[in-house]
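Shown here: the complex without one of its protein chains, the others still in place.
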Amino acid sequence: MLKVGVIGASGYSGEQLLKLLLAHPRVTLAAVTSRSQAGKPLSLVAPSLRGQDRGLTFVDSDASALAASDIDLFFLALPHGAAAEFAKVLVPAGKRVIDLSADFRIADLAVYEKYYGKHHAPELLPKARFVHPELTPPAWKTEAALIAAPGCYPTSVLTPLVPLVRAGNIISREHIVVNSYSGVSGAGKKAEEMYLYVERAESIKAYGLTKHRHLAEIEEQLSANAGGRCIVIQFNPHLAPMRRGIATTITVPAAPGATIDMLYAAWKSTYEGRPFVQVLPSGETPDTAHVTGTNRVDMSAVLDSRTGNFVITSVVDNLVKGASGQAVQIMNLWCGFEETVGLL
Amino acid sequence: MLKVGVIGASGYSGEQLLKLLLAHPRVTLAAVTSRSQAGKPLSLVAPSLRGQDRGLTFVDSDASALAASDIDLFFLALPHGAAAEFAKVLVPAGKRVIDLSADFRIADLAVYEKYYGKHHAPELLPKARFVHPELTPPAWKTEAALIAAPGCYPTSVLTPLVPLVRAGNIISREHIVVNSYSGVSGAGKKAEEMYLYVERAESIKAYGLTKHRHLAEIEEQLSANAGGRCIVIQFNPHLAPMRRGIATTITVPAAPGATIDMLYAAWKSTYEGRPFVQVLPSGETPDTAHVTGTNRVDMSAVLDSRTGNFVITSVVDNLVKGASGQAVQIMNLWCGFEETVGLL
Amino acid sequence: MLKVGVIGASGYSGEQLLKLLLAHPRVTLAAVTSRSQAGKPLSLVAPSLRGQDRGLTFVDSDASALAASDIDLFFLALPHGAAAEFAKVLVPAGKRVIDLSADFRIADLAVYEKYYGKHHAPELLPKARFVHPELTPPAWKTEAALIAAPGCYPTSVLTPLVPLVRAGNIISREHIVVNSYSGVSGAGKKAEEMYLYVERAESIKAYGLTKHRHLAEIEEQLSANAGGRCIVIQFNPHLAPMRRGIATTITVPAAPGATIDMLYAAWKSTYEGRPFVQVLPSGETPDTAHVTGTNRVDMSAVLDSRTGNFVITSVVDNLVKGASGQAVQIMNLWCGFEETVGLL
Partner (left out) sequence: MLKVGVIGASGYSGEQLLKLLLAHPRVTLAAVTSRSQAGKPLSLVAPSLRGQDRGLTFVDSDASALAASDIDLFFLALPHGAAAEFAKVLVPAGKRVIDLSADFRIADLAVYEKYYGKHHAPELLPKARFVHPELTPPAWKTEAALIAAPGCYPTSVLTPLVPLVRAGNIISREHIVVNSYSGVSGAGKKAEEMYLYVERAESIKAYGLTKHRHLAEIEEQLSANAGGRCIVIQFNPHLAPMRRGIATTITVPAAPGATIDMLYAAWKSTYEGRPFVQVLPSGETPDTAHVTGTNRVDMSAVLDSRTGNFVITSVVDNLVKGASGQAVQIMNLWCGFEETVGLL
């Protein structure tokens, strides 16, 4: 049994992560920390865990004490900034660290600081790896000490697009338009008027147009997979009246001569045999409700002969494949477990 | 008091139309027809009208009898095809007709028949006018005998885009990408598995990609307003977990040299003083929940300096400004009432 | 045109009240106050009013200035406590006041202070009248200077029960069990974790069991209508995943010999000709969705022959008949307008 700890688990992703780890047959949840909730039983803060929490209590977040413990692997479910502070202590102590925040997702320090402000552990960036479990080549499993799990929007965008930019002859690198619609849990557990039930029910609303932070991560990954040629996308995020789920619709011109079969061939060669990426037939469209609670990306595409565009749609559960489930999948692969253990 | 009749009022748009007309201070609702509901009190079929329905009962739909009545104006709230059958009798009898279906929205018969099949009253097309109350020049009020009210998706697309294509120097005519998200009432009152509560809650899903019927109407109107140059758009419709509302997000490259001020100037010169089109400041985004029950389009735009695209967002209540409210607005203008009477 | 003012209009009931008054053909909205929003346009705080707000701006709440103005009638849409402070100034100045808070709903000062704490204007209690427009005998229209509009839960309970306790021989005065389910707007616009979208969607939860404040109002009214005999009820309020609406289900033993016809006769004699109380046939049950946006109570009852109980169900829109609509209805009656003007 692998001993794991979760640092900063009082938000929605943290709750989902605890749920997965408590039911995971190969791990022991040895410590759960939260500054604001220290001393409280898990199930008091996250009542969905009643009867399942093995009597665990939130403890205060003391990085040195955790570094000195016999815990093998830590998940950081903290805001950006705070995550780097913990990584700075845990990684040098030889712990494996999977970070769910943005702190180590972006290799280019200048880009990070433009979107997020000062970085608190830039010295760790060379040791960190951004790992999309189906896309990142497997060498990371032995090379890395610190894994950055992809964000929710980026997972919904990169999973369909990376195989296509890699192929080089399927899609245009220009005029890529991404519209994403996120359930409200994507905003975190924030007691703000904007996220009240009465405000968000029956409501769709764009936000963060032209400057959403996930842009940095999406474009860096796309560009890296395009042989370094810079890819700039239009990314339009929205809030939708759901608890969970992201629905992303991507419009991109087909490259000259590209066909829908070429697109599907690129997807199949990348995802064949990978249970957590489900490629639907062209003409069938994925549905956020079908992936709720699962670690899947469902996706499909059509070629619109009138416009010459591919229209690609993908869906994820933002708290599972978009956050905690993907982190568990990374742990499974990193620690030599079966990829799907503890996940749906 | 104007005597009006509603033909085919058993669906969601029909119910909304009855609600508006029953409260309208300048009209008398003289007849409400429905083949399937004939003989039943209005409020049995539409319980939201209890106490407000003046004892009215659905009558059978007999076009000749209606043509011979003293009713001045008819609303057709029928499926396409059926609407033309009634128009064929009522218009020659000298009645004013406002059609909420697609039958007279498309001037080009070949295009109509490609999307909808055989037209049942092509001889009326020259007498029919597509009227978007804020965009169509006012001559229609005296010229027309038969008005086609715009559809819900088209209203959300044409209201922001027509002033821009008219201007000529603000947006590109290519790479226009429209993503629209509709509440479930947009699909009508159909007892199909796809529209069940359990299927649609927590669900966003694209549908009708590359071939939605509203494309014909949108492109014909855009092209007509672009001096006849053919405009082809990418139109991606989706279902969203709301009862009502359409949220449309349009991405379009700015024309060379175009600025956000130019865009806003075009909107303001078109919509200044028009209460049902509300232009929000750039950076503020509209919200479907804010227009529920109203006859408004709320809209705004930003220019994304990274991509050179305008991102335009608009919202409407699909049953009001997207259907029945707009039909009442057309009646108000046509009959010389104040434009806003009976509407919010 | 009657000049009216609204004091404290930044919450959900306040927004609904402004919506109704702005569209009301017999009143001029002359002042809208809010301490927290002073200086802002109405439609900035309440975007649903865009295009309808006649350029009005929130002004600061200065009771003396308002008392000296030419405004005829004030609505108080304030928290309890604050309402009394304004009434204390406005009533002596000869203004008509309709209070939507609890401050003047309870005649018994000791009961008020048990549930709400110190009363800030007890000297006004003799001048105040609790007015349920369909139940309170019409003498209030000339006698009162200060009207307390009933609360949302009480409206849903008193409308069906008062005619039955008045009759004396229809229902038991014991074992009355009231379960009520309220949409989230009933809690007000509070930025608390409990009212977040993610917390409230898919959630039903009891709260305030045994000690909800509306108990005082419900029991005082029932007892007063039972010839002063004390009626104690079990009142179980819950939150339900809706924006608006209250669904109340009342179980009460039938009095010996009582029949369902006797119950309906009592209702009909009270409500015949009153458009805002709709009595449905026994066996048909009301639905919160059917009254959204309306000023109606829909209600029905069955007699369960197995248990000897009447089961009564009633629904209201908590923001309309449960608050602002009812206040407008009271104004209509008080000022001699048609009861239904400006209401659905």
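Think of it as A, B and C in the order they're written, each chain with its own count starting at 1.
Here, contacts are C-beta pairs under 8 Å (C-beta built on N, C-alpha and C of every residue); 3 or more make two chains touch, one makes a residue touch a chain.
All values derive from a computational prediction rather than experimental measurement.
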{"item": "Options C:47, C:286 or C:342, residue touching the unrepresented chain", "value": "C:286"}
{"item": "Contact partner of the left-out chain, one of C:28, C:57 or C:236", "value": "C:236"}
{"item": "Omitted-chain contact residue, chosen from C:5, C:133, C:163 or C:245", "value": "C:245"}
{"item": "Chain not shown, touching residues in subunit A", "value": "19, 23, 25, 47-48, 50-52, 275-276, 278, 287, 289-294, 296, 298, 344"}
{"item": "Subunit B residues that touch the omitted chain in the full complex", "value": "12, 183-185, 189-193, 195-202, 241-243"}
{"item": "Contact set of subunit C toward the excluded chain (per top definition)", "value": "175, 177, 179, 181, 183, 199-207, 209-210, 232-234, 236, 238, 240-245, 247, 249, 251, 253, 285-289, 292, 302, 304-307, 309, 311, 313, 315"}
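The rule is short, and it goes like this: only the chains that are shown with their structure count from here on.
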{"item": "Distance-maximising chain from subunit B - centres being C-alpha averages", "value": "A"}
{"item": "Interface residue identity across copies subunit A, subunit B - same or different by half", "value": "same"}
{"item": "Centre-of-Cα separation between subunit C and subunit B, whole angstrom", "value": "36"}
{"item": "Between subunit C and subunit A, distance of the C-alpha-averaged centres to the nearest whole Å", "value": "47"}
{"item": "Centre-of-Cα separation between subunit B and subunit A, whole angstrom", "value": "39"}
{"item": "Touching two or more other chains - residues of subunit C", "value": "none"}
